[in-house]
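As you look at this complex, bear in mind that one protein chain is not there, while each of the others sits in place.
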Amino acid sequence: MQSSLHDRQHIQTIIETALLVSAEPLNLHDLKKLFAEELRAELLHEVLEAIQQAWQGKGLELVKLASGWRFRARLEYQPYLERLNPEKPPRYSRAVMETLAIIAYKGPLTRGEIEEIRGVAVSTQIVKTLEERNWIEVVGHRETPGRPGLYATTKAFLDDMGLKSRSELPPLAELGQLIVPEVADQ
Amino acid sequence: MQSSLHDRQHIQTIIETALLVSAEPLNLHDLKKLFAEELRAELLHEVLEAIQQAWQGKGLELVKLASGWRFRARLEYQPYLERLNPEKPPRYSRAVMETLAIIAYKGPLTRGEIEEIRGVAVSTQIVKTLEERNWIEVVGHRETPGRPGLYATTKAFLDDMGLKSRSELPPLAELGQLIVPEVADQ
């Protein structure tokens, strides 16, 4: 009994180590290859479960994928790991930013009204991008033909901007004194 | 106190996770980047030591190398892990190893100077093999005709040998007592 428990612990350490150093997921067939003796699939499953248990509350988790088992960083640690090799954060296109600015400063207003200000069409993709980000929403409908939706920015948008209310948006009052360049820069 | 202990545990888990997923050794500077707040180097050292302690008797060990800290499988698990990937990396030829040793102990030096010590030409293939392994690199040029490149070993070489610095290389046999071993021991 004593020795079998000891063996079990040893098997578990070997499997855990193999999973931690392997660049690819390992399936049961791979794991069996680690040992000279034939291991029962049942035992392997028990050991894998024990490893999962042992890693509760740690930074990695043992996950089963289509191609096998693999350790990966838990979702909640990703933000820290991202900092190690920060990828350049993606940027929204000018079209998205302008649409957002118009809705933020002038909403609620319809897509047609946004297009009027921008002078160009606002694609469905732009609206979808901002809706999926949960930064804009339809808060009502204009009683004109087609009953177009009225877009406004959301509370989540203000939260993400670190603002308490829309009145905290950078004031545009001093615009009159600004020398507006002929061409939108860049 | 309670919360500081909790923080400490959290910091430890984050660092451990980063070290387990990193494809490169992480130095203190890297580890600091994981956190938004400034961490004291002293605290980091304590945490690294705590992680080393926590992995006692497990399949991996945290080692300090030339370019930072990294987890590796303990040597005694290699026989098991080899069963997974039976293709062993090739042992380098004596010509490669002698060239490497000369660069490690006498570098930076030129190819001509290596040839002088070896008494035989150093083929381009040898240099390429070591460069591709990222074990040697050109660190400068000798200001003689042809400006030959000066080769030195890299940090990656020390890392791969599990060494912190060149001073940890096996000590050279003393010239006076240079008695060729009767038997190539092992």
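Letters A and B name the chains as they come in the text, with residue numbers starting at 1 for each one.
Note that a contact is a pair of C-beta atoms (placed from the backbone, for glycine too) under 8 Å apart; a residue touches a chain by one contact, two chains touch by 3 or more.
Note that contacts and distances are computed from a predicted model.
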Which protein name, taken from UniProt, belongs to the chain you can't see among "Dihydroxyacetone kinase subunit L", "CoA transferase subunit B", "Molybdopterin synthase sulfur carrier subunit" or "Segregation and condensation protein A"? "Segregation and condensation protein A"
Which listed residue (B:41, B:54, B:120 or B:139) would be found touching the missing chain in the intact complex? B:120
From the listed residues A:15, A:48 or A:102, report the one that touches the chain absent from this view. A:102
Tell me, which residues in chain B touch the chain that this view leaves out? 19-21, 23, 60, 70-75, 78, 81, 88-89, 91-92, 94-95, 97-98, 100-102, 104-106, 117-121, 159-163, 169-170, 172-173, 175, 178, 180-181, 183-184, 186
Chain A, residues in touch with the chain not shown (by the definition above): 20-23, 60, 70-73, 75, 78-79, 81-82, 87, 89-92, 94, 97-98, 100-102, 104-108, 117-119, 133, 139-143, 147, 150, 152-153, 160-163, 165-173, 175-176, 178, 180-185
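Just so it is clear, only the chains that are shown with their structure count from here on.
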Centre distance in Å when chain A and chain B are each reduced to the mean of their C-alpha atoms: 36
Show me the residue ranges of chain B that touch chain A in the complex, using the header's touch definition. 13-14, 16-18, 20-22, 26, 30, 33-36, 58-60, 71-74, 77, 80-81, 83-84
